[in-house]
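The structure under discussion is supplied below as structure tokens; questions concerning it will follow.
What you see is the complex with one protein chain gone and the rest in place.
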Amino acid sequence: MAFRSKLKIRFGDIDRAGIVYYPRFLHYFHVALEEFFAAELGVEYHTLIDTHRIGLPTVHLESDFSRPFSYGDNIEVEVRVLKVGGTSITFGYRAFKEGDAVARIVGHNVTVCLDMDRFQKIQPPQWLRQLFEKQLDLMGNK
Amino acid sequence: MAFRSKLKIRFGDIDRAGIVYYPRFLHYFHVALEEFFAAELGVEYHTLIDTHRIGLPTVHLESDFSRPFSYGDNIEVEVRVLKVGGTSITFGYRAFKEGDAVARIVGHNVTVCLDMDRFQKIQPPQWLRQLFEKQLDLMGNK
Amino acid sequence: MAFRSKLKIRFGDIDRAGIVYYPRFLHYFHVALEEFFAAELGVEYHTLIDTHRIGLPTVHLESDFSRPFSYGDNIEVEVRVLKVGGTSITFGYRAFKEGDAVARIVGHNVTVCLDMDRFQKIQPPQWLRQLFEKQLDLMGNK
Partner (left out) sequence: MAFRSKLKIRFGDIDRAGIVYYPRFLHYFHVALEEFFAAELGVEYHTLIDTHRIGLPTVHLESDFSRPFSYGDNIEVEVRVLKVGGTSITFGYRAFKEGDAVARIVGHNVTVCLDMDRFQKIQPPQWLRQLFEKQLDLMGNK
């Protein structure tokens, strides 16, 4: 089963309409990605920047929202590696209300691998590419 | 020319990589939408919910990011009505660094019209549909 | 020992100066308060509003920051009930870097008990007052 990060919706994440302010989901997805790096890749996300000087800025994102989340809901965010390109990595996200079988949000982000010192697009170093590709294998969608 | 909301990137909007944290752009787009309602439709966005009991939750979003924004950049967010469906309204967004001819972010959000009391999808009331359709006409993309 | 909520500093919580944007700590404190309610009082914070129609808006806050937090730090936020007044409850907060003996932030918030339907200050209902007072007892600072 794909990695899931368990998050709680917070008092301050709710908007004037009484549901989660949708830009917050993109934040939740990033939080889940940070957890995914530590738990599945064995790399603390902050070392990616601080030690390896690699950034992963988003160049394309897409999400479908079928049902809203409310305050008090527990949320599980699934993270997958969907594709490893020359300089790009695509992450897939699905957000479930805890206990639900059907996702309420399905999305993906295309990121590019960036040399943080020169702020230029690069191919991910071999050790990082292998970590991503291993995830593709594990999920049988290489 | 389409409506543009002038925003400033704030100290707290920058992430660990030194550029704007991308979920913030979805927030900027919503801020620009609130300004668009007041300036172009003549409806304060908060009255939509408070007075008319109508919500516009996002059901689909999509964005392409070609260049990052840094702290100190001034940003202009263009808002357009791209499509008025039966119960949906699609808003288009483009984000420019002030003075640039080429947008750095291009995106759109599909929203649905919601009866906030019953939390059910509805057709927008006639007065609101007309306001949206007038925007389509003005922009010659009906 | 007083309750502590373990939080992680997120990529998006860092500001242009490379440290946690200080308004985020007030958010962390609220997140820790929500955890405190569930873990120590046995009341999910969202039911306070949704079921009991009670709010706890802040009327006074004060914090001292002695050392900053960086991305990658794990943070523990301690929550205490410091005082139960007629209509007010004062919560104390201390933020530690995981493993540190000395807190980096020490603060407190005075909140008032609010009837959410009439938006008026009230005395907390007896069951809630008892839960707060039990915390005072436990911490030997009644």
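Note that the chains are named A, B and C in the order they appear, and that numbering of residues resets to 1 at the start of each chain.
By our rule, contacts are C-beta pairs under 8 Å (C-beta built on N, C-alpha and C of every residue); 3 or more make two chains touch, one makes a residue touch a chain.
Nothing here was measured: the structure is a model prediction, and the numbers come from that model.
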Residue ranges of subunit B at the interface with the undisplayed chain: 8, 10-12, 27, 30-31, 34, 44-47, 49-50, 71-72
Missing-chain contacts mapped onto subunit C: 16-17, 19, 21-24, 26-27, 30, 46, 49, 55, 57-66, 68, 116
Where the missing chain touches subunit A, by residue: 11-12, 14-18, 21, 23-24, 71
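One rule holds for everything that comes next: only the chains that are shown with their structure count from here on.
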Same-residue or different-residue interface between subunit A and subunit C, half as cut-off: same
Chain located farthest away, centre of subunit C as origin (C-alpha): B
Distance between chain centroids, defined by C-alpha means - subunit B, subunit C (Å): 34
Centre distance in Å when subunit A and subunit B are each reduced to the mean of their C-alpha atoms: 24
Contacts with two or more other chains, residues of subunit A listed in rising order: 27, 30, 46, 49
